[in-house]
Structure formats: C-alpha cells, structure tokens
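Missing here: one protein chain of the complex. Every other protein chain is in place.
Up next, chain A:
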Amino acid sequence: MPAGPTFMWRPGRVMSGATIALAIAILIAALLTVLWTTGRSMPTTGSSVANIGHLVRMSAIQAGLSTALSIFTGVIIAWMLDRLRFPGRGLVVGLLSTALVLPSLVIVSGLLAIWGRNGWANLFLGPLGLPTGSSIFGFWGIITAHVILNGAFAGRIFIDRLAAIPSEKIKLGRSLGLSSWRRFAIIDASALVSSIPGVAATVFLLCFTSFAIVLTLGGGPANQTLEVAIYQAVRLDFDLGAAVNLALVQLLVCAVIIIPATTLSPPATLFGRRSTLHWPEPGWLTVLQAALLAALLFAFIAPLAAVLAEGMGPALLAVLNQPAFWAASATSLWIGVASAGLALALALGLAMARGLLSTSKLPRALLGLPVFTYLTVPAVVLSLGFFLLARQLGLPPSNAAPFVLVIANALLALPFVFAAIAPPLEALSARHEKLIRSLGLSSFAQWRHIEWPLMGRPIGYALAVAFVFSLGDLGVISLFGTSEFSTLPWLMYRAFGAYRTNDAEAIAAILLVLSVSTFILIPKLFDWLTHAHD
C-alpha cells in the first residue's frame, strides 16, 4: 500500500477533458442511434438503395485514383521544392498550406472559369478550332479538382519530411557522391515512405467523402459519391430511409478505412523544421525541376487567379448590392467565429488533459477518440444525423440550423485544431511539469504565464483553420440551407444552380480572399498578442 496519498495533478483539467470526450461520444452515439432507428423504421421509397454497390464502387475508384495521383504529385512537388531555392519560395510553400482549408467550391469555381463552356481555355482554343466543350464536368473534372487540392496538401507535408532529414545523412550522401536518382532512392524515399500511408489514408477519406466537388462537377448520377447521394435522397427525393441506409454504408466504409489508418503515422501539422543544408541537383536537372514546378504551380494557382479575375469585376458590385449576400456573409462569419471558438475550446480541453496523462495509454486513447469524428462521420452524414435528431425532438430544422452548423463545423475542424495545439502543449507539459508543480502555480497562472505566450501561433493557426473550414462548408449547410438561412457557400451553390455564374464567381472570389487572408493574418495576430505579454 502506498505510504501517502497519490496526487492527481490538475484534476480540473483532466475532468474537463474527460467531460468533453464524453459529451462528444454521447452526441455521436445519439446521432448514430437516430440514424439506425430511422433506417429501420422508414422503408426507402426510391431506387438509391439498389445503387449502393455502384456508389461504393464509383466512390472507391474515384478516391483511389485521386489518392494515387495526389501522392505522386505531392512527392514531385516536395522533391522539387526541397532542391530549388528562389525568391518567393516561402510564399509558395505557404500557399500550398492553404490547400487543406481552401473551400472546395473556390477551386471548382476556378476550374469552371478556365475549363467551363465559356472559360478561358475555350476562349483561346476556340479560334484555333480546338474547342474543349465542358470537359471539366464528369469523372476527370472530379479527379482534377481533388488532385489540385490534395496534391498540394500532400506536397506540403512531404516538404517537411524532406526538410527533417538529418544533416549528417545529407553530408554523407554528398561525400559519397550519390547520383540524383540514388540520392532520392536512398535518402529521400526512406524519409517519405513512413508518412505516405498516413497521408494516403487521409487523402483517400477526404476524396471518398468529397461532397462539394462531386456535387458541382459530377455531371450526373454516374459519378455520384455516397455523400452526394445522401444529399439528393434528402433534398430532392425526401427519401429519408434511403438517405439513412446510404449514411450507414458510408459510416461502415469509413470505419473500415479509419481503424487501420489510425495505426499509421498521422499527417504532420504544417509547422516543419527548415533544413539549412542545401544540396542542389546538377544544372540540367535543376532546369527540369524549375520547369516542372512552374507547370504544377500554374495548375494550382491558375484556378485561384481565375477566381479573382472573374469574381473581382463588375459582378462583385452586383453581388454587394444584394441583401441576401450580406445576410449570408453575416451568417457565415458568426458561425465561423463561433465554431472556431468551440473547436479551440474542445481541442484545448482534450489536449490539456492528454498532456497530464502522458503515461496512461487508455485514458489518452479515449481522449483522442473525438478527434476522429471528422474522418469517420463525414459532413453530410453528421448533418443528416442532426437533421433527424431535430425532427425527433420536434424542432423545426430552421430553428436548429444555427446550433447544428456551429457544433458540426467545430467537430469537423477538431482533428486539425487538435493536431495544431496538442503537440506543443504536450511537449511543454513533458518538459516543465515538475518545475510547474514544485512552484505550485495555479492552473490559470500556468495558462496565463507559461502556456499562452508559447501557444499564440498554434492557437492562431488552429482558429484560422477552424474558421476557414466553417467558412467553406457546403456539406453541413446542404441539409439545412434555405433561401432565408444561407451561408456564402450555400448562396454560391444556389447561384451556380440558377445559372447565375457571375454571382457565384464573385462569391468565390470573396471566399478566397477571406480564406487566404484569415489563414495568413490570424496566426500573426495571435503571435503578436502573445508576445506582447512579457
């Protein structure tokens, strides 16, 4: 028997984390129960169920191909950026970071501006007798949009992996005179291989559950994913039975993928070490790399440039004169702020508790479970669960919508917010816990003096990610959006649907500017705020 009491350090923090984890678990369990009971009580009235096999097959093929091409593109981008040094390289790397949070609808809008029927490509190719029609719609349009977003995301993570190669390995390789190919095979590949399964699993799930891109570029039932089929079953057919069956299949498939994927190394946060040792390739290869990089960057930047070029013209003034735009903007902004704040509070609670339980594997694992909500329960499924729950509770969806949007978007952003703040908080705890305990600092004093000044940038980054996630969401709003209750992506989607392309492009430009400026400014603002303290 111990000779004295065993002291629980910061019981308030541990209890807060446990309460948050429990609350999320209860919420998810309630949503799944509602989905399950509704699925059993409501027979399907449509034909969607019969197509489940086709939907799963198409989703898997599309996601598999998107993943393979995204990983390949990411490796190429990282390899080139690792070797090349040029003015603006940091800006390029920063731009790739935005790929994770860039609203999918913005990329869709950019691709349409270039490859759509009235796009730039047709404008140039038409007079040469080489019209492209509307080639961006359909299977390859979906793949293109996915690879642009996820190739940049994968590349951003792989750059950090290459930058983290110990300088001794670089020196050894250089002194051994390794050729470019051997250098890649021996040094780079071994650094990348460990992170590829984790990144691939994440990209696959993102593409498998892709909603906005498939909805707008799918071009018909042949290219539907489960997410889009759920949306259509609810909004177009009002066949809740079919929607629930599809949602359950979606959940099952995601669980089958996510369970083994959690054992793989997760994608790193976007804060990487910078290697100071530079070993460039021979001249001819450097030229080839520069040309390839320019082409790939053009593919990424061109749609964004097209969004700005098309959206910042006269169409912008027309949109700014619409009361619906201002109402949607206000809704988007306050929901973004609220969901970002909620996501941060949840992540801080979970991360602080985990930091105190460094040696307790099971409690740590339990506190980490809510983080996987996003990947196991995709946006439309989550939205459907809330939709049905609101109905069961007798709440009109319009009344429940604001709360649902805040909670669902916070949960969807949680893994990324947690990934940004948990590692530095846990590292701080591991390094200084004994000193902090022996000094007898209160939890608030610890936060105020020790953690807050060091966490400013990660917190700013986390808030920016959560805000931009919410700002660009189309999945959750898709089941709750109406003409009275609208966010900017919903307004934009409705504009597309009504062939008001100019309006949609102007909203896309506003979303792009808001997203990128938030992503750049908020982390800087918090960095400044925290450094002003001491």
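Just so it is clear, contacts are C-beta pairs under 8 Å (C-beta built on N, C-alpha and C of every residue); 3 or more make two chains touch, one makes a residue touch a chain; residues count from 1.
What we mean here is this: contacts and distances are computed from a predicted model.
Novice: Which of the following names does UniProt give to the chain that is not shown: "Thiamine transport system ATP-binding protein", "Probable membrane transporter protein", "NADH-quinone oxidoreductase subunit H" or "TonB-dependent receptor"?
Specialist: Spelling it out: the chain absent from the display is recorded in UniProt as "Thiamine transport system ATP-binding protein".
Novice: Using the definition of touch stated at the top, determine which of A:K169, A:H432 or A:K524 touches the missing chain.
Specialist: A:H432
Novice: Among A:I170, A:L441 or A:V513, choose the residue that contacts the chain missing from this document, as touch is defined above.
Specialist: Per the contact definition at the top, the residue touching the missing chain is A:L441.
Novice: Spell out the interface residues on chain A facing the chain that's missing from view.
Specialist: 1-7, 9, 431-432, 434-435, 437-442, 444-445, 449-450, 453-454, 534
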